[in-house]
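Here the complex is missing one protein chain, while the rest keep their positions.
Each chain gets a letter, A, B and C, in the order it is written, and its residues are counted from 1.
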Amino acid sequence: MAAKARIGILGASGYTGGELVRVLLRHPRGEIVLLTAERRAGQEMRTVFPQFSPYRLPQLVAIEGLDWAKAQLDVAFCALPHATTQKVIKELLAQAPATKVIDLSADFRLSDVAAYAKWYGHEHHAPALQQEAVYGLTEIHRRDIRHARLVANPGCYTTCAQLPLIPLIRNKAIELDEIVVDAKSGMTGAGRAAKEAMLFSEVSEGFNAYGVGHHRHMAELDQEFSLAAGREVIVSFTPHLVPMNRGILSTIYVRGRRGRTPEDLHAILLKSYVKEPFVHVLPFGETPQTRHVRGSNMTFIGVAKDRIPGRAIVISALDNLVKGASGQAIQNMNLVMGWPETMGLEQVALFP
Amino acid sequence: MAAKARIGILGASGYTGGELVRVLLRHPRGEIVLLTAERRAGQEMRTVFPQFSPYRLPQLVAIEGLDWAKAQLDVAFCALPHATTQKVIKELLAQAPATKVIDLSADFRLSDVAAYAKWYGHEHHAPALQQEAVYGLTEIHRRDIRHARLVANPGCYTTCAQLPLIPLIRNKAIELDEIVVDAKSGMTGAGRAAKEAMLFSEVSEGFNAYGVGHHRHMAELDQEFSLAAGREVIVSFTPHLVPMNRGILSTIYVRGRRGRTPEDLHAILLKSYVKEPFVHVLPFGETPQTRHVRGSNMTFIGVAKDRIPGRAIVISALDNLVKGASGQAIQNMNLVMGWPETMGLEQVALFP
Amino acid sequence: MAAKARIGILGASGYTGGELVRVLLRHPRGEIVLLTAERRAGQEMRTVFPQFSPYRLPQLVAIEGLDWAKAQLDVAFCALPHATTQKVIKELLAQAPATKVIDLSADFRLSDVAAYAKWYGHEHHAPALQQEAVYGLTEIHRRDIRHARLVANPGCYTTCAQLPLIPLIRNKAIELDEIVVDAKSGMTGAGRAAKEAMLFSEVSEGFNAYGVGHHRHMAELDQEFSLAAGREVIVSFTPHLVPMNRGILSTIYVRGRRGRTPEDLHAILLKSYVKEPFVHVLPFGETPQTRHVRGSNMTFIGVAKDRIPGRAIVISALDNLVKGASGQAIQNMNLVMGWPETMGLEQVALFP
Partner (left out) sequence: MAAKARIGILGASGYTGGELVRVLLRHPRGEIVLLTAERRAGQEMRTVFPQFSPYRLPQLVAIEGLDWAKAQLDVAFCALPHATTQKVIKELLAQAPATKVIDLSADFRLSDVAAYAKWYGHEHHAPALQQEAVYGLTEIHRRDIRHARLVANPGCYTTCAQLPLIPLIRNKAIELDEIVVDAKSGMTGAGRAAKEAMLFSEVSEGFNAYGVGHHRHMAELDQEFSLAAGREVIVSFTPHLVPMNRGILSTIYVRGRRGRTPEDLHAILLKSYVKEPFVHVLPFGETPQTRHVRGSNMTFIGVAKDRIPGRAIVISALDNLVKGASGQAIQNMNLVMGWPETMGLEQVALFP
């Protein structure tokens, strides 16, 4: 068997970084050879994530001063903060143009230069790469991803909303101006930075919406929904925080177009995903729970009738750290590297 | 000072029963003289709710065989299961017509005989009382409640949805056919019956919708919204379960009518509730969290702009066991008895 | 009725500060006239604790520059960090010697100058006040507290361990060299500072010990147990973190001395606390749960037989923010001010 591919994880001390390590430790074709973490440079991974204590892993290093050519990475996963990302990936690809990059930040998700500037308040620092990057919602853009050098891995909220909605939009099956996405996320989606609002005692035993009316993820939804529709589509989208670690659930309110019934919408989704290993459409009328996809790369989708005639409720659930981040990133790596798409991602959900 | 009013709690072993005891133990004008619990009859309240161990309370008894005339109750709170309720209240009021009854079940909430039969699948067993009962959403029906003998205390989901929506509907400020109520509830709303789906390990670390498209509480919403609008109003309503004990949060998507902006909607709510002790409207753009009303009789309401022009997101939060059940029941008792409305309900929210 | 006492809370933005406000808002004899919070100075209390949004409270100010004589405080609660505390209280009492101070920090709990220096690594900055301070475990030191100007409110872990153990030690009923205290605390005991280890995702769905072998609270236990025993007593003490907000439970393993049985130990505790409003000894063999004291100033104590002859298991539970901190502080204020000891503290536990 061939030597294993050399894999680097930039930003290994956050939750998506840790999740990449978890999955990659069991991946038959890849080997982790580089882990970076600015503030924890010089430490062992076990001090950052004690669950890796029994495993051999490279020591954490700082990005500053790394020689990307010498690093000889086949694949680099980039789980760095906004803005830093652009600079690091630009340098990496300049020094090591053959490395495949899977970026988990939002920096390369918007392909439109103007849209980026509007949402982020500044020009993109790597506009050529912005054009080159392929949006990594695997089930929708699989063909392009296979040939990409730089994949912009989608956000967790947006993956959860797009998987059920894009087939419905593409099939012109729903009214485009009445879509409401009420989304709920577990806390790991907010990252590992120490903030008062994310303390256990601020979060447990309660529930709230946040970013009402102006969440950044909306730009990504606008882009992809408009692309699928062939016209501008803007949806209502409200994110909420659930006192749980993992999971996103989107409750989506839609109206069928030209007499499409909820059953019709269900049939479209069933057909769209019948061969997909990581998207599972439940029988009509059943709706998913986040706990049943926990730790797996699976998305569950359900469709039910609203009691208002002509309207349907579509609900999707996934694990924000797996299909919503690191799992989909590895799914994309598998495509980019020409490996079986499900490799290393077969883990069954952990419930309870 | 006059003797204290004699209070009975029928169905004291459930969560709303326990919550009534918690609040009434500190009420200056009432004294608990009767506690019933069918399966726990003969036991002390402390075996059912150990937190009451330091307090003197009557022993639990069965309803069967009680003489309501002898019981001489001034007020009876009824927290019994559906159907049983109708029979018990009918007997109670026949034997003790001067007793005031606050019913926490759904049995007397629908005033229309046909609507009741449709939703519950059978004729009402006490149709005369059904006509007599006053719907107990205090802030909306205060005047009628003062003179009621039988108050039908509203449901928790419906209290949370009605308080923000009724002023908007009455003021003809929103489109009536596009209202979406995405509701989330803590687990105490599901009661204390031992069911697999309510076990800790089935509920924690996850999130899900339930009863999608056909939840019984909808009948109550239909009745009250239609009453407020003067025409039939049907809203989309999806309940979800949050892994927390207490709290309901409703995220409500509305479109302003005839140019009403989100700011206009906020102004209407602010004006409607400015003098209400238990409804607090947050500054425009701020949205509430359930944890900040926990254990109190308070409802918090926030209004924010949707990014779709003309649309607003209205969010309300309350404690399902207090304002959503036992607190509002005591608020109604205070009205019925002619006491200050806030008496015994001044407890400040417990956070964290 | 006399004017209300003027109360200041120094350090109002932490959890014990918020809990003082919660209880004092309902206290019939006190009025909050001063709230300090260094980093939040200039803000309204509602931005720090939204649950207080419906109430009128003074704006948060910085301590720096306050004139304690002008402040005319009758009582100052001090919930400041270690070391800052000594400096602030020294100045306060120099400028306003008639103000009563209830200190919730650990700074004045150790009365021995050498013990303080050993555990904290430096000389005490206010040694005269250190000598003046009275240790505020109310049930044990009530008589001294009544006459105190400066009360050193006990820690939450130590209150929970002392209430069951001190009567047993004083009665020479247990072996002093075999006491094991295995203590478990909810997360609010760790404070509100933003630290990675206290994030929701680091804490929920898990359990761990911390500070094994060298927790600072041990000094306080050593002092009080040795005082009660009349000789040096050192216990094994291991604190653990429970994924819950409020509550401490101590599982205490003891061996009866000179033939004392577990039943004898129970009888001693029952007799010691029979008249105490805030300490409740359960029937022999029953053991307490933290949830049944949540939000109340109550401590529950249970005693059971170990199956090893001669050994007993004593378990105590309290709410770390109430009896373990702010509730006991107000209990002490009541004593110091000559008010009924239970005033404002009658709240019944909130369960579920």
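Note that in this section contacts are C-beta pairs under 8 Å (C-beta built on N, C-alpha and C of every residue); 3 or more make two chains touch, one makes a residue touch a chain.
Bear in mind that the values here come from a model prediction, so they are computed numbers and not experimental data.
Undergrad: Could you tell me which of C:Thr158, C:Thr290 or C:Gln328 touches the chain that is not displayed?
TA: Touching the chain that is not displayed is residue C:Thr290.
Undergrad: Considering the whole complex, which of C:Glu91, C:Glu132 or C:Asp182 touches the chain not shown?
TA: Touches the omitted chain: C:Asp182.
Undergrad: Kindly state which of the options C:Arg26, C:Arg170 or C:Arg311 is in contact with the chain not pictured.
TA: C:Arg311
Undergrad: Check each of A:Arg246, A:His266 or A:Arg311 against the chain that is not shown and name the one that touches it.
TA: That would be A:Arg246, which touches the missing chain.
Undergrad: Pick out the residues on chain A that sit against the missing chain.
TA: On the side of chain A, residues 15, 18, 22, 25-26, 49-55, 188, 204-205, 245-246, 280, 282, 288-289, 291-296, 298, 300, 346-352 touch the unshown chain.
Undergrad: Which parts of chain C face the unshown chain closely enough to count as touching?
TA: With respect to the unshown chain, the touching residues of chain C are 178, 180, 182, 184, 186, 201-202, 204-210, 212-214, 218, 234, 236, 238, 240, 242-247, 249, 251, 253, 285, 287-292, 294, 302, 304-308, 311, 313, 315, 317, 351-352.
Undergrad: Could you please point out the chain B residues that touch the chain left off the display?
TA: Interface with the chain not displayed, on the chain B side: 15, 187-188, 192-196, 198-205, 243-245.
The rule is simple: only the chains that are shown with their structure count from here on.
Undergrad: Any chance you could name the chains that touch chain B and chain C both?
TA: A
Undergrad: Which chain has the mean of its C-alpha atoms lying nearest to the mean of all protein C-alpha atoms shown?
TA: B
Undergrad: Can you pull out the chain pair that has more C-beta pairs in contact than any other?
TA: A-B
Undergrad: Please work out the Cα centroid separation of chain A and chain B, and write it as a whole number of Å.
TA: Those two chain centres are 40 Å apart.
Undergrad: Among the residues of chain A, which ones contact at least 2 other chains?
TA: 201-202, 204-205, 243-245
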